[in-house]
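Incomplete set of chains, arranged as in the complex.
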Amino acid sequence: MNNKVKKIGILTGGGDCPGLNAVIRAVTKAAIANYGYEVIGYKFGYRGLYNNDFIKLDARSVSGILHKGGTILYSSNKDNLFDYQVEENGQCVKKDVSDVAVENMKKEGVDVLVVLGGDGTLTSARDFARKGVNVIGVPKTIDNDLSKTDVTFGFNSAVDVVVDALDKLHTTAESHHRIMILEVMGRNAGWIALHAGIAGSADVILIPEIPFSLDAIVAKMNERSQRGLPFSIIVVSEGAMEKGGELTVQKIVNDSPDPVRLGGIGNKLALALEARISDHEIRNTVLGHLQRGGITSAYDRLLSTRYGVAAVELIAQGKFGSMVALQDGKMTDASLEAVIGKNKQVDVDSELIHVAKSLGVSFGE
Amino acid sequence: MNNKVKKIGILTGGGDCPGLNAVIRAVTKAAIANYGYEVIGYKFGYRGLYNNDFIKLDARSVSGILHKGGTILYSSNKDNLFDYQVEENGQCVKKDVSDVAVENMKKEGVDVLVVLGGDGTLTSARDFARKGVNVIGVPKTIDNDLSKTDVTFGFNSAVDVVVDALDKLHTTAESHHRIMILEVMGRNAGWIALHAGIAGSADVILIPEIPFSLDAIVAKMNERSQRGLPFSIIVVSEGAMEKGGELTVQKIVNDSPDPVRLGGIGNKLALALEARISDHEIRNTVLGHLQRGGITSAYDRLLSTRYGVAAVELIAQGKFGSMVALQDGKMTDASLEAVIGKNKQVDVDSELIHVAKSLGVSFGE
């Protein structure tokens, strides 16, 4: 089956993420060296597939990109070709233009599409697979919340950035006896907050999987003060929520005369804690895009490279409709159908949660 | 005169800053080794002086702190003993308690007070000098906006952090063709934004010294797009202002239905640019306290150490009421009276501004 493959196309979708270039490089090098495939890269994710906008990839064009953040193929966040915004008769309408993409692939002789993305991008990949396109997925997300794989690439680099930020906040927290809050990525899952919180010695870790109560956080702060530690570090996932629907925090926020302080959960929490803890200054920092960029960590460079080479092996084996995956430390694959739509969350009874609690971390329960 | 000195006290005031510990260490080591002074450190700045709350400092207690951010003496932001909040008859009142501080120094036999701080903290130092206390100032501020010295300690470390953040934002800006805004410290002066903006390859640098117009920024973005560079990096000092009083930006902000987006100048600018530039996503990041913490840079460790040793020399020479200063690369001193209240701003006709413009940087003029 695999001997029919002559040319593969790569695209990167969704938010940029350390390791994208490392995967592009590995797929390109392994495809050419091991099987003599041609390789092209579509620009701006699926949009390039729709516009047939691509560049040829070879050893030279992927040279020197291993460590670089971002993606040499560019990316866009919301380009679902199955529900794509086009202009028709002077009006913006949404329609399924996936046939155009399939036609473009045929025209260029592209036999396989390698898609680097998270749940959204891979859902489209699955949909193309259902249309009969040969698709291979590579699990990319800062948040590490894709199922069927232990680790997504980009996650380790993001944790490094968060831990570096926590190290910085520690000195200020101690010097001023302040409560420092750091809001990190993780809309649906708290992996970044959990890993970085343990590695960065946070006192409180708030994640979407464990709804928190303001009282429990205040109690933890007070307990620390009584032990002679009148400062604290709180890491909060952007998707963390209060038990029972944020009633207390949101009420305090609503009652606040200071709209400047609004924003994400970190800001809200700062405002609410300020109303409850009078003797400490409280500061919130939102890391935001700093978690995405810069130099890719050594761990992610290796993981991304392994994913890229494994993707080429799947192509050679004709195992289409699947995603490369790391399970129990071993490179393997999973069906895209089994991956999509299944958020991988932190198990609240897991070893990691036990580890954190053993160190005295509060989850605000 | 100096042979009367037996004991010196050190305190750190204002926001924490890389290099504080390096100065404390150098003062302590040089004072003991070169002149046999005793050294104590007051805790939490002037508050410790008021409460006579201090620790003894010697070679052992300052060992291993050279590289550490923060201050082992702790700091507080608003403790002016000349207008200090105390409780009297069950009520909070503000009064001048500086005599208590002077009395405490006498009681402990402290002959000289070494004050590490910015304009606010040093203003109190000057006021103590006027009362006859032997005071030596050391110029500390992230913002580098103290007059009579070329560089304050902490500034270089802060610029390093900002440039690292800019390097990170570049990859996202390029990958997504976005406009990325980074709001940095600098309420009264744009030194951080200017140095880091040049070193971090920003396209637009907005500083308090040069009021900007929204039109000029939009024009710069458009010009870059036309040259095939549809992404930009904007560094903005927290104190940057629009020409004529923020009329345009503030109007757009006021008209916005989205209070979540409010906040500092970075957020406002993002909102205003979004209203004016339709084809690019715009993201704002506020670095905040990340600029203060972490490992002190090699440059600041050396500079802080030089300041600390120089402060001890001033004591030995009996040159009280002065601040150690770096002028034209040489260690010297300046009168506290001449330093206080004189913001050191960026000269708009300076070489650095010319350098930035030569590279194509827009200041939004």
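Labels A and B are assigned to the chains in the order they are written; within every chain, residues are numbered from 1.
The rule we apply is simple: a residue touches a chain if its C-beta (ideal position, glycine included) is under 8 Å from a C-beta of that chain, and two chains touch if they have at least 3 such contacts.
Since this is a predicted model, take the numbers as computed values, not measurements.
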| item | value |
| --- | --- |
| Complete complex - number of sequence copies, 2 represented | 4 |
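Convention: only the chains that are shown with their structure count from here on.
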| item | value |
| --- | --- |
| Cα superposition angle of chain A on its copy chain B, in degrees to the nearest 5 | 180 |
| Geometric centre distance via CA averages, chain B-chain A, whole Å | 34 |
| Touching residues (chain side chain A, partner chain B) in the complex | 15-16, 20, 68-71, 74-77, 161, 164-165, 167-172, 174-177, 180, 259-260, 262-263, 281, 283, 285-286, 288-290, 292-294 |
